[in-house]
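In what follows, a single structure is set out as structure tokens and then discussed.
The complex appears here minus one protein chain, its other protein chains still in place.
Coming up: chain A.
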Amino acid sequence: MANILQTSFLPSTSSLRRTPISGSKGKSQVLQVKAKIREIFMPALSSTMTEGKIVSWMKSEGDKLSKGESVVVVESDKADMDVESFHEGFLAAIMVEEGGVAPIGSAIALLAETEDEIAEAKAKSQSSSSSSSSSSHKSVEEQPKQIEEAASSVAASPTVLASKTVALGSDVHPASEGGKRIVASPYAKKLAKELKVDLGTVVGTGPMGRIVAKDVEAAAAAGTVAASPAKPAPVAPGIELGTVVPFTTMQGAVSRNMVESLSVPTFRVGYTITTNALDALYKKIKSKGVTMTALLAKATALALAQHPVVNSCCRDGNSFTYNSSINIAVAVAIDGGLITPVLQDADKVDIYTLSRKWKELVDKARAKQLQPHEYNTGTFTLSNLGMFGVDRFDAILPPGTGAIMAVGASQPSVVASKDCRIGMKNQMQVNVTADHRVIYGADLAAFLQTLAKIVEDPKDLTF
């Protein structure tokens, strides 16, 4: 029944698949085209996708394919998807190797109807590849090696960071024999492999000091944010100097967005907020799984609720678009890129649910399983580099939103108060970048004042 469709390939998770008409059942054999050699095209896995990268071929040349069998894994803008065959036949020739990129609709392999046609298909693939764009082929040869190098560079940075924390770790696993043996849970190991974290450098906080998933996540967050690619990647040991490394699909998307942001007239307003009360609250409810990110998102959302204009955006250059919900996007560095998982309705959801949601989003982001609505529905963005001791920075406004807030580290400062005393307070600097077409200086000032009040008296955060 599936043969009715002309497309030879569709994503496996696809809802695009047409349900067969019951009347056509059984007639499929009759309808089958007496075909020769079919081209397998790079499928369009999302409306925004322009090109796809081959993650891996699940079949090799000469393998027999049956209808519906998965053949290749393709990386689109954000997610990896299995692509399956809609015809039976033999995978005759792979035209784009693993790691290669091809525009949608271009041939990535040839499918021969019978074994005899494999040779013919191979010949065809060679002649067409010489005429087709050579760019994908060039990258094919370079890429796998470079990916490995890039990977090792990312892995190298957490090592540096984590080696510092080893000294701080008091809860050493009794059976780790002074660090000789590593005890990590299955999921922690899996995550470490995915996130390229060296378990030897992670301090376990699980039962009897074992390394659990959250320890790896923490180490990875510390590690990969350092290698955050919004700016040129820092030269770390392991990168081969003098080479040119093409962007991954995600990095390409970041690049396009960054250039697009230049067309928006932005300005910046900064504010210093005292965080003693927030820190105390965090300490109190940390054990319930609440994270600082969730607390900041919650505080921001509550402030936005009072200043809807800061949650608005300018779509067409002629009007305000007041968003109905407050969705806080939080920038997260993931392996080789940057993504902004969204905490939807952050003003309405309670802090515990919000924290759980956040954890889930981060997990999904790392597994590259975020769904479009989970990363592109943000109405206001948070970017926090405080954990690295960055005291202030400024963020680029993501296209399609009205404002972004850059959050620096909270650190003890000597503060003179109005009653002529000098004291010590924890303070953090925040810096909001906004689209001046819709958000004016006074709006931001008022918003920041509200935010400061909420953070300095955070009882509303846990309502």
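The rule is simple: a contact is a pair of C-beta atoms (placed from the backbone, for glycine too) under 8 Å apart; a residue touches a chain by one contact, two chains touch by 3 or more; residues count from 1.
The rule we apply is simple: contacts and distances are computed from a predicted model.
Only one chain is not pictured, and the protein name UniProt records for it, out of "dihydrolipoyl dehydrogenase", "kynurenine--oxoglutarate transaminase", "Large ribosomal subunit protein uL13m" or "Septin 9a isoform X3", is "dihydrolipoyl dehydrogenase".
Of A:K59, A:K122, A:K189 or A:K214, it is A:K189 that touches the chain left out of the display. Per the touch definition above, the residue from A:R210, A:H307 or A:R366 contacting the chain not shown is A:R210.
In the complete complex, the hidden chain is touched by one of A:E39, A:E84 or A:D215, namely A:E84. Panel shows chain A; residues 1-2, 12-13, 15, 17, 19-20, 22, 25, 66-70, 84, 174-175, 181, 183, 185-187, 189-190, 206-208, 210, 212-213, 353, 356, 360, 369, 371 of it touch the chain omitted from the view.
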